[in-house]
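Here the complex is missing a single protein chain, while all its other protein chains stay put.
Here is subunit A:
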């Protein structure tokens, strides 16, 4: 642990500048944990979440992780663990299975998880293994149309907290899929998977950046200085370390300093001493190359082994990652007197690994050393995002007391101190490390520089003399520096004879390493380009459809006649496309106006397929009111409607439904009808629109001819009117024959009425019922407040003259029919009450109101109050009939002015 107050304060300043945790903090957390039992230690400050909660953090608030399942994939030789998560988007109403790569199992935080694959639970989703789609033992496939099949395996036991067993997980997926495809949303094809795009895109940018790495990666030279020394339990203060650590022409950028036998006391071994020795470290720091400014990055210790990484200060911001790890290979492979300690760092874009190891001793234990090596390689897994092993680094430096000896060839003369370099080459032939490496038994792929120095072991302390003790240990190159990886060049490799405190001589090696570095400018540019590409792809991959027409022209549209227009939607983009007609804003709340019917309203189209959509237009009793209102109020050229054809995740297309409405008397107000001077079939839509909007008090006739014709006809039928005015059902309108009546009215025909009295009665009701406003508008509500006919007449007299005239005329006619018992008083009062006093406010039926309407009508058509009507009218206004001449269409409109004509209401009597 670093206790140097100067160090601490320095790193604090640095960290506050760069928001990097202090180095001492870094040391104290992982340095302490770098012990044998370090792996499962708690992290302070981290709330412990169970696995499903951690997975949930990967997603947005309205996306819920329903279930997780532990699986693994086999990639090459490796097992890669995966967490499968079933996730629902509350907003989209859709589900997906995410395959998450896990840095460790169980994951400790959300950073341990990265999204690897996404399987939308759409109709193409499949889970199964053999061809029959059933699940075989401990393995299964997941697959969708856009994600090729992936095989997952699983163990029969569950380790992550909150994870499901396979049967449960499988059942949940199946039921999620089922509930989704059977929901109302699905039947309307509005399921949206677009939320998944957020997760898919990340992958794309990353992949694309990786793919273009060569465009922004440059290699920058860094000097790496590796030193190793077995200090033989000697205190630091004795050693002139600068002799060992300040070599080289230029100051090193990174120092990796490895010590062994720092403290081999039984106590240290038993308690796995793992606190870096601050005294040694500060001694090192003061002994480095004079031209560099240095700071400790991290140190890691296991009993006698300590590895200290020191960097030039200015490099600190470029260290992106730094992890330590220890592996014990001592007695029972648990005690730390032998083994390895290691540091993994990321400098710029390069990953470097430094290992300090102390392998098994003694001449004969070659195999044990090989095994130690293998054990360290196996055991060294750094706790980072990828769970890097030693071999997952670009540049690896393995330094330490590897303890390989020189096989003693009989009669071999050890070269003297000042021997020529070649002399050592002879020795290397007997070097166990070189021999074992040659056989492929250890350090596979590692290189070592040429040794041009004397064996570093074993000396009499304080001298340069080899062991003169009883044991007479053979000299050996125990202390070595090896490397593996790309772009490493060794600049120096030597031992320091002048340091005599230990029975080992220190060794150092200097390297020039070309480290992957982002050229920030180029990176920024390429990142932008990649984003642009992703944008472009997103823009281009928008689902697209085409339609064979955007204008659906219905030609001449007539009242009560069905017309049909088809169009074709095609999908010529490379993915399935869902289209649907968009529901429009209130008050419509539907995809189209009442006079239209669209079939189908939504559909999924596979690539290169087409669908015919049929639009039906019917302006009938249900819809004519709205249609005419729209014609009247649209200030642009009238379109019957505009349908919004929506492509899921794509554009909207507007389809204009158009045509020319051929006017008819049905649905027009009595005022409008009184403004006509020709039969309605001679008018155009535009002319009728003008008539509808004309609000002058000038009328061509006092009462619409169409009313007169019908009333006159019915009047003449005498008692042959069985069933007339009994209901508001409009059954005759449903037959084609009715349109002959329509034409008879719209042409002011002088032919015989082409239908039955019942049909004529229905037509009369329709004439009154279909206009936007009821006949007694605007006094409907006021009239309902009146209690006598006389009282009501005062208001009636204020109606526009056509309304007043129609009302009076109608009442006279009805009263007479009732008197003669052609019609049923109750029915007539009820039916006409509902029509003439129709509420414009609410649509539903209101029986109390209907009763009042009926009572109101009752007063006007029951015979006992006969006098009121004619009196009231005669007083206030003249009724200019359309002339007694029955169907003489051309009959005059009279002078139009109110009061100038005499009441001819009796004409029908």
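Here is the rule we go by: a contact is a pair of C-beta atoms (placed from the backbone, for glycine too) under 8 Å apart; a residue touches a chain by one contact, two chains touch by 3 or more; residues count from 1.
Going forward, contacts and distances are computed from a predicted model.
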Please identify the absent chain by the protein name in its UniProt record; candidates are "NEDD8-conjugating enzyme Ubc12", "DNA-directed RNA polymerases I and III subunit RPAC2", "Ribosomal RNA-processing protein 41" or "Ras-related protein Rab-14". "Ras-related protein Rab-14"
Sole touch to the unshown chain from A:497, A:534 or A:790: residue A:534
Residue of A:644, A:686 or A:784 in touch with the missing chain, whole complex considered: A:644
Going by the contact rule already stated, which one of A:66, A:105, A:150 or A:209 would touch the omitted chain in the full complex? A:209
Quick one: which of A:80, A:151, A:182 or A:321 touches the chain that's been left out? A:321
I need the residue numbers on subunit A that touch the omitted chain, in ascending order. 18-21, 26-27, 29-30, 57-58, 109-111, 114, 198, 201-202, 205-206, 209, 297-298, 317-324, 343, 384, 531-532, 534-536, 538-539, 542, 550, 584-585, 636-637, 639, 642, 644-645, 651-654, 656
